[in-house]
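The structure is given below, and queries will be raised subsequently.
For this view, one protein chain was removed and the others were kept in their places.
In order of appearance the chains are A and B, and numbering begins at 1 in each one.
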Amino acid sequence: MPLSEVRPDAGNVLVELRDVHLAFGRTAVLKGINLQVRRGQAVSIIGPSGSGKSTILRCITGLLKPQSGDIFLDGTDVRALKSEAELIGLRKRVGFVFQQYNLFPHLTVLENLVIAPTRILGQDLASARSNAHALLERVKLGGKAHAYPGQLSGGQQQRVAIARALAMQPELILFDEVTSALDPETVGEVLTVIGELVQDGMTCVLVTHEMRFAEEVSDEVYFTEAGLIVEHGPAHKIFSHPDSERTRTFLTRALRGEEQGRRQTNSFSPISFDRLKFSV
Amino acid sequence: MADSAYTDAVPLLPQSALVLRQGRTWLLLLLLAVLLGLLLRSGILQLPLLKDLLTWSPALLLGMLANIQISVLAIAIGTLAGLFIGVLQLSSVRLVRLAARGYVQLFRNAPMLILIYFSTYVFPFELHISSHYVSFPDWIKVTLGLALPASANVAEIFRGAMLSIPAPQWEAASSLAFRRTQLLRWIILPQCLRRMLPSWMNLYSTITMGTALASLVGVHDLLDTAQIASTTVNRVDFTVAIYFTTLLLFFIYCYPISRFTHYLERKYAFI
Partner (left out) sequence: MMDAWLSKIVAACKGIGLNYDFLLAADERAAFLHGLLVTLQLSLACIVLSLLAGFLLATLLVSQRRWLAFGARVFVELTRNTPTLVQLYCAFLVLNMLITQALSSSVGNPLTPFIWVVLVISLHKGAFHAESLRAGIEAVPAVTLEAAASLGFSRRRQLWLVQLPLALRFALPSLINNLVDLVKMTSVASAIAVGDVTYQSIMIWTQRDNVLELMLLMLFFFGVLTYAVNLAGRWLEQNLRMPGYGR
């Protein structure tokens, strides 16, 4: 059953971006972004690589600071938060799942899930553990509690990452191209989990290249290109009869599978610590 | 490594300060020079101290020259011997391989000081060549003593560089009908030498610092000269100054080598 109709229980505005500008040095990445996410909504941000989609997500959670514009999370002005403690307070309410290298490789799956609730939220270990097991069941990885991330497939790691974000009981979860680095076979299992989350009423913002999934799961879609929102609206409208020519071109190419989305290779490689071996 | 796109907006990731590139280092040095000038003018820093240092500086520099001489010769001999031993480690004869490994293990695990003492005592005071007596100076003994661990480490660096060459290179070259020796000479060795460079420079730095040990066996190097100066002038402030000057001189020689090594490492990082 498609969820693309606006759900009647979508509540007040949870996230709002107003005219946000951000530049890295001299390169302008966001050139005036206006975005709104209501509580309970699922919003997708689509667009070509390099259009600033991931940057928007990082602004919402305070990982990046824009030069101008306003960002509000449930009324709190994110840009006004100065101290690290305030930023942490913000980040406790927002979950984030990244494309790769999410999990802590030196901890088991269970330890990954338990470390933040115990250290940051101050939960006691026993309840954190039982919550963690429940979450693992929810993402269908109940038996993997004592495995290390390196022993899991990409799809399994991403599901653990989603569970870890959920363990903090956030009000909102941001997904940054979470399936772009996965093998096609494992993409489906991650998308299923996200779909179930949306159905349960979690507010989600997804940056994704999976067009069919975005169409199926989102309430609202934003199409960005070169740092600007070209078009936005309800999912069924954007995907079937978008207003802008550029949106149409992009969607045609994307749905034809030509725009695969660049696989981001992280610059970490095993060579770096192999070279440390002969320090004569 | 840190993704530079993110560090511009909010510095989330660690930064390592590069010393001489930053303007503040030069500012600090300038301040130090001004402070020195002020101290001189006010009379707190006595002129005789600087006069004494200047008097001794030619001797110090001569001593430094001895250190450099020893280090350059030791690394030269060590590199040649080390490459030879490195190639021996690849021999098809098992006994030769084992002997080479044994040599490397022995001289890598031995402290440099012990090897220097060893070479100083084992080699004779003079050589009798036909009817001539040729003196076997101490500094040559130290050089040979340092060449031993240098060669062992070069062999080890060589082995490491060999191992880091991807297996497909060997296969590709073999499939092109290269013989083993040709393969080594034209394909593998050039790549090896490039990979060895940063570690080799590191080794040179280590050997240079090892030359300071020569003072313990009577070679008139920089440290020995400093000790002589200190006991000759016999003043507390001079002793302090001369030893820290010695430290500074070694630093001035070794630090550029270290920076150059870093530059080389970055340049050849992904070969």
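FYI, a contact is a pair of C-beta atoms (placed from the backbone, for glycine too) under 8 Å apart; a residue touches a chain by one contact, two chains touch by 3 or more.
Keep in mind it's a predicted model, so treat the numbers as computed, not measured.
S.K.: Touch as defined at the start, partner being the missing chain; which of A:Thr55, A:Gln100, A:Gln123 or A:Ser180 qualifies?
M.R.: Checking each option in A:Thr55, A:Gln100, A:Gln123 or A:Ser180, the one touching the absent chain turns out to be A:Gln100.
S.K.: Just to verify: which one of B:Leu47, B:Ile129 or B:Val236 makes contact with the chain not shown?
M.R.: With B:Leu47, B:Ile129 or B:Val236 as choices, the missing chain is touched by B:Val236.
S.K.: Write the list of chain B residues that the hidden chain touches.
M.R.: Touch set of chain B with respect to the missing chain: 1-3, 6, 11-19, 22, 24, 105-106, 109-114, 117-118, 121-122, 205, 209-213, 215-216, 223, 227, 230, 236, 239-240, 243-244, 246-247, 250-251, 254-255, 257-258.
S.K.: Where does chain A touch the missing chain, residue by residue?
M.R.: Residues 58, 61, 63, 84-85, 88, 91-92, 94-96, 98-106, 115-116, 119-120, 147-152, 161, 164-165, 168, 266-268, 270, 272-273, 276-280 of chain A touch the chain that is not shown.
Definition applied: only the chains that are shown with their structure count from here on.
S.K.: For chain A and chain B, let me know how many angstrom lie between their CA-based centres, rounded off.
M.R.: 50
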